[in-house]
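Of the protein chains in this complex, one is absent; all others appear in place.
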Amino acid sequence: MLRTMIRKEWQELTRDGRVRVLAGSILLLLGGALAASAVGVRQARSERSAAEALTRTHWVTQEAKNPHSAAHYGIYAFKPAPVLSLIDNGVDPFAGQLTWLEAHKQNEFKARPAQDALPLARLGALGASTVLQLLVPLLIIVVAFAAFAGERESGTMRQLLALGVAPRTLAMGKALGVSTVLLAVLLPATVLGVLAVVQAEGAGAVAADAPRAVTLGIVYLLFFVVWIAVSLGVSARARTARSALVSLLGVWMVTGLLAPRVASDLSRRMVQAPSAYEFATAIANDFSKGIDGHNPADARAKALEARVLKQYGVDSLSQLPVNFAGIALHAGEAYGDSVYDRRFNELWSAYERQEQVRTGVAVVAPVLAVRALSMGMAGTDVAQYRRFTDAAEQYRRQFVYAMNEDMTQNAGEADFEYKASQALWTKVPPFSYAAPNLGWVLGQQRGALLVLLAWVVVSLGWAVTGVRRLSPL
Amino acid sequence: MLDARGLTKRYDDHVALHPLTLSVPRGEVFCLLGANGAGKTTTINLFLGFTPPSGGVAEVAGVDVQRAPLSARQHLAYIPETVMLYRTLSGMENLRYFTDLAGRPDVTDARLREILLDVGLPGEAADRRVGTYSKGMRQKVGIAIAVAKDAEALLLDEPTSGLDPQAANEFSRLIERLAGRGVAVLMATHDLFRAKESGTRVGIMKHGHLVQTLATADIGHADLERVYLDHMRD
Partner (left out) sequence: MTATARPAPVVAPSALREHRRAPALGRLVRHEWRLLTGDRFGLTATLLFAALLAFASLSGMARHAREQRTIDTVEREYRTRVDSVRARFAALATDTTPPASPFAPDPRMPGAVGNTLAAPWATLPPGPLFALATGQSDLVRPYVKITTQSRQTVVQLEQLDNPLNLLDGGFDLSIAILLLLPLVVIAVGYGLLAEEREQGTLALVMSQPVSVTRVVLAKLIVRGGVVWAATMIAMLGTALISGALAAPLGGVALAIWVGVVTLWIAIWLALCLWVNAGQRSSAANALRLVAIWLALVVVAPALVNAAAQWRHPAPSRVELIGRMREASNAANARGTELLKQFYGDHPELAPPGSVDLQDFAARRLVVQADVDRTLAPLLDGFGAQLAAQQRVVQRWQWVSPAIAVHTVLLDAAGTGASRYRAFEEAITRFHAAWLSFFADRIYAKRRMTTADYAALPAWQWSEASAGALGRTVAPSVAILALVTVGVMLAAVRAVRRVTPVG
């Protein structure tokens, strides 16, 4: 019985030119997007590893110089391009790709790719994630809107129910029919995706990314389940196929198109994040109230001097067994660290609260939850961006500390005339960053996960009650 | 008033209407009888200019429908099987609109109300949404449009199908009254009884041919049915 129904649905749907055109376009766009981003990601990865190697070479091949000058010369950190970003490049185009790690200063990440793109790009690039989040739901609507409403309108529902077909069987048949059509698109799409990943990074990386990739797939499947349930639920309740279609298109447009933009505006208005000027001014003010390693005339530096003299039980700087300039630099870094910790933490937590506003909007527009999870799995969400910038900052602090420590221990009377050799540069390990595991990402995105799961449950429940009360009129 | 000369309609290789020559003068009610698919609706559509003829001419008040459809339609009123109106508007608003479209904005609202009463629509119904109307009431609004327009020719396509006998009877009376005022009426119908009652002449159609024309005065109810069934048999 069920098989007969699925076959009939399949025949009916695949005979519909619109379904064929839409499904074909989706596959085509998906294939094109994946191919293009596979090339892009591969290029970005090789470019970045080359740049990392180069900045390392620049660092270790410095001539003998004062360690503090070396710290000023600094090292560049480059944001990695995760392989799965070819499915969802998330905030990557709008996140800085690189930063300069130098003494005294935590620089912001710079060079957003969007800066070098046209405004047209802001209308939305057609990446795989857009196809999955925007176009596949449209396909679901097209194949499902008439499921019940159409049979009702044409009077065939009377026939079916009069024949003694249970509404539940009818609903299962419809749901499976729709899913079969969807699978016909999703299976080749998955193959394309895996091919793209292999192409971008080789089979080894696929294994490493497997937990994330599988979770990514599950997230999208759940999203499609929500759409199938909503579409069938609407179709079961609508009097005509037209009203079912029009309401579904309305929901699609409002949730898929408007919700992200409105959420972005709302979050900006509810949580004010500082502008570049405000941020820089706040940090400058914090510093002007404090000490500066370069400026021994400063009152705080005087206090430091007194403290150090007392600590070593001597009464002039020249009697110190260590170099005072190094100690002053340490103190300056420590103070700077506390300033940056405070200000950057404020900044990121403002962004986090903005994201919470979005999760709130996701309660009415599940696509927002799916986007958050999708970016999370791809490694391109704000949380992982922050995690990376934090790691880069920790690395900066470590190597600047190593430079100052060398100065403290070895500069003696020479102060800034002291020169360290290349051995010191190679003692600094190269910067390496390991992406967080799946559990960490899910923990970050637990709000979105909850919202999505709630949507699955509620939409399925709603579809089931709609089908239970199925009436032929 | 309604004249067809060699009027033909072909769909690809299928002939829906073989050359038809027919004239319905003022005051006459001409009833088209025939099985489903015989070509009745095609004939009416050709007079309305809804579909171009494959040959011949259809004229309304001497105007070639094909050449000047809008002029021809100035003289026509059309009542389909179910008069479909704007559901969210009242009967009165619908009548006002169609009367305006007919080129008679000069007919006052008071006059339109009179007409609605005259065709037998209950007074309270005039300002109710058409969505709540029965089929009989809609058909009456259809007639009211014809009256308000002061149409000289009336084309009806199975207007009484699905009406209860009393409503059908009321409707037929209205048609007869219009004919009495000099309107030429061409009506497709399956109702032999009403064709004999209201019609001046009946034409029997079969596979796109007008196979026989009879004056109703010359024939009884039973005879008409026999002639009709005889035609259908072979």
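By written order: A and B. Residues from 1 in each chain.
Following the convention adopted for this analysis, a residue touches a chain if its C-beta (ideal position, glycine included) is under 8 Å from a C-beta of that chain, and two chains touch if they have at least 3 such contacts.
A quick note: this is a predicted structure, and the numbers were derived from the prediction, not measured.
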{"item": "Sole contact to the chain not displayed, among B:Ser54, B:Thr82 or B:Ser161", "value": "B:Thr82"}
{"item": "Of B:Asp64, B:Asp118, B:Glu197 or B:Glu225, the residue in touch with the unshown chain", "value": "B:Asp64"}
{"item": "Positions on chain B contacted by the hidden chain, ascending", "value": "45, 48, 50-51, 59, 61-64, 67-68, 70-78, 80, 82-89, 93, 97-98, 100-106, 142, 145, 149-150, 152, 155"}
{"item": "Touching residues on chain A - with respect to the absent chain", "value": "18, 21-22, 29, 36, 44, 47-48, 50-51, 54-55, 58, 76, 78, 90-91, 93-98, 108, 110-126, 130, 134-135, 138, 142, 145-146, 241-243, 245-247, 249-250, 253-254, 257-258, 260-265, 267-269, 273-279, 294, 297, 347, 350-351, 354-355, 358, 381-382, 385"}
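To be clear about the criterion, only the chains that are shown with their structure count from here on.
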{"item": "Rounded Å distance between chain A and chain B, as computed from the means of their C-alpha atoms", "value": "68"}
